[in-house]
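Heads up, the thing below is written out as structure tokens.
Removed from the display is one protein chain of the complex; every other protein chain stays in position.
As written, the chains take the letters A and B, and residue 1 is the first residue of each chain.
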């Protein structure tokens, strides 16, 4: 089987940057199969990158090498790391991009990328995606031992994302994590918080009282809750953007109250 | 030869969704080669998806499996189908996405996707692209027999798109099908309607009287007709958007009158 490498960045696709990283991989690991997760993460939005890689990783085979480059600190003293987590390897700057990967992981080993024999020389100041992260990923895909990358990092950078908080027996305070391209609002309310009976969910100035099994049952313009594809409660509207209707933004608090 | 799978969706490329579908394929059919047709279909625009897959399919080899997911009814009672048409297989929701494929086809066999041993479990309510359509396509790429998918669907959903209509001996009434990213307006006037001599073509408030062999011969700002790459008459302007100049939209009627 061909080794698998995925790419997640905030580079966009109007410049040559993503294509150039694939050329670097083609030179080092011609047998590798490279797949884009997305290059449309908002510039410097580490939180969105962390959510994207955590949402996709469970669907990839063991052995996949994931490269994630949302890197406002490129060229500074920030570390560059690789983390082996439950059979996959993640290569990225040390700025919190693996927060959600690590939260649910069992086996984690994180190493600094310090063996510069694996880098593309000369290393530029501004494009470590090309010069460090993809060449290291390509060497890993070729079978370079993980232990060769560098020494163990005991305390990688984490993101301080608040978890949902129980307010009282019937009420939980959660958050909007992100809006997807359809305008669905993805919350941090996982399975334990999914409403079983009547409820009221406050999002910005809107009140939501229905949990629907699909989009078609909604009334035009109605905001409703739905179980999203990653297991989080989402707020949606039928063929409209719930993000636009509510004007809610990532980080906003939401309040879910169970009734009766 | 590696089995071929193509993907056409309205998912955009800013979220992880498309990448995740490719992970699902990599797990089930690691030898398959996956190619994006487009993920930029306007959200829920089944008509545009139907046009895109019909435009690209003739250029793909026999045996290609095409996945098309523009699916406003995901999670509802709408069927999910696969259709074997002249040696290729199309996997999609049953909402008309194959309208143009079927119109020109000779051999069609359509089956419901009901063998859930081919699905990714648990099946979510909102992301059948990941849980049903791509896993089924990957199994087909692996050689799962088409007949195993489910029972024959005799009356799949069709789109009621009006055909061009002859008004009198010299006049035909057609339609704008879509505008492409350059602003070229693609009409439904196929080869039989291409002007051979002088003509007048009314599009919104504009009148077009020249058929040109290429873009460079046009005057700045001039609207002209040209034979498009799929054989339909198109309305274009030189390095400008005919869609913006005319303000014409998909579905608008156009009238072509042959002179003399």
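Convention: contacts are C-beta pairs under 8 Å (C-beta built on N, C-alpha and C of every residue); 3 or more make two chains touch, one makes a residue touch a chain.
Source: prediction; values computed, not measured.
Asker: When the complex is taken as a whole, what residues of chain A touch the one chain not shown?
Answerer: Against the left-out chain, chain A lists 11-20, 22-24, 26-27, 30, 34, 43-44, 72-76, 78, 124-127, 130-131.
Asker: Considering the whole complex, not just the chains shown, which residues of chain B touch the missing one?
Answerer: Its contact residues with the unshown chain are 1-2, 4, 6, 8, 13, 33, 35-41, 52-53, 55-56, 59-61, 64, 180-182, 213-217, 226-229, 234, 238-239.
Here, only the chains that are shown with their structure count from here on.
Asker: So the centre of each chain is just the mean of its C-alpha atoms; given that, what is the distance between chain A and chain B in Å?
Answerer: Distance between chain centres: 31 Å.
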